[in-house]
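Note that one protein chain is taken out, while the other chains of the complex remain in position.
On to chain A.
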Amino acid sequence: MTTTHSPPAIAMNGLRRSFADHVVLDGLDLTVAPGTVFALLGANGAGKTTAVRILTTLLGADAGSVRVAGHDIAAEPDAVRAAIGVTGQFSAVDGLLTGAENLRLMADLHHLGRVTGRARTVELLDRFELTEAADKPAATYSGGMRRKLDLAMTLMGEPRVLFLDEPTTGLDPRSRRDVWRIVRALVADGVTVFLTTQYLEEADELADRVGVLDHGRLVADGTPAELKRRMPGGHIRLQLRDGDGLDAAARVLGPSARDDEALTLQVPGDGGIGALKDLLARLDRHDIDVTRLSIHTPDLDDVFLALTGNSAQEKAGVS
């Protein structure tokens, strides 16, 4: 990477924040290199949104130092605001204005001038496939269209550091892919992206580095591949025809989790070709009739069970 000498786009050191007695962020350290995508993973209530709100100057920190785009968030919040763009979890569009008016509002607030502002509006509407809906009030937009408009408004100011708080939560698969495509294009232009998500798949698609947040602490930090390697939980799921088949398969395949009601068997494994061939050969040898086979790679549930096992069980025990 050629960016080793440039200062990090985001750097936080010992970031703490609590609300009343509840500690939400408990000493967070991380840096994000310019032009890269960092994904912060975590369950609801893990502190993701609080982290984003602090990074985007909406909230103050109790302790620790945070620099965004080279500026300290506490000392120079305005310099930070000039460099960032934020698309929050809840859509930040003006529902009473049309899509085009929302974009022109942003153009005016960035003092782009009438001609440039209009040209950028047309361009962004086109890029986000909103041209047809440009003159309809944003309140009539679907969830996916609102999110796209939201992102388009954020991009009007050409931010150098972009914060996306759960950008695809609640979106249909097509809109999700649209958002991913847009984010990739931005990163190609050198924008730094800090995103939070509940979906490992999303982090996998977009992020250069992933951090896992649990109870206000970063419990893992690495590339998606590194993270997945640390995560057990991959398994092969077999659907058997009857109870006898299930008994036979369980005997042949060794330690596995069986579900007698659903007639399924979960065999640990990462779905590698060798292991799969071996498994099929053994089933074949014993004439076991499998009606369906599926391979499950680790998902966020597995991530949490692996990285935050104890606390997850505690939580389950309490509630």
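Heads up, the rule we're going with is that a residue touches a chain if its C-beta (ideal position, glycine included) is under 8 Å from a C-beta of that chain, and two chains touch if they have at least 3 such contacts; residues count from 1.
Here is the rule we go by: contacts and distances are computed from a predicted model.
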Ask   = So which of "Transcriptional regulator", "[FeFe] hydrogenase, group A", "Na+/H+ antiporter subunit" or "Transport permease protein" is the UniProt name of the chain that got left out?
value = "Transport permease protein"
Message = Using the touch definition from the top, which of A:Leu96, A:Ala185 or A:Ala225 touches the missing chain?
response = A:Leu96
Inquiry  = Among A:Pro8, A:Gly157 or A:Gly245, exactly one should touch the missing chain; which is it?
reply    = A:Gly157
Query = Any idea which of A:Val86, A:Ala152 or A:Leu253 touches the chain not displayed?
reply = A:Val86
Contact residue for the chain not shown (choose from A:Leu109, A:Ala185 or A:Ile295) = A:Leu109
Inquiry  = By the contact criterion defined above, which parts of chain A meet the unshown chain? Give residue numbers in ascending order.
reply    = 19, 24, 50, 53, 56-60, 71, 75-79, 81-84, 86, 88, 90-97, 101, 105, 108-109, 111, 137, 150, 153-154, 157
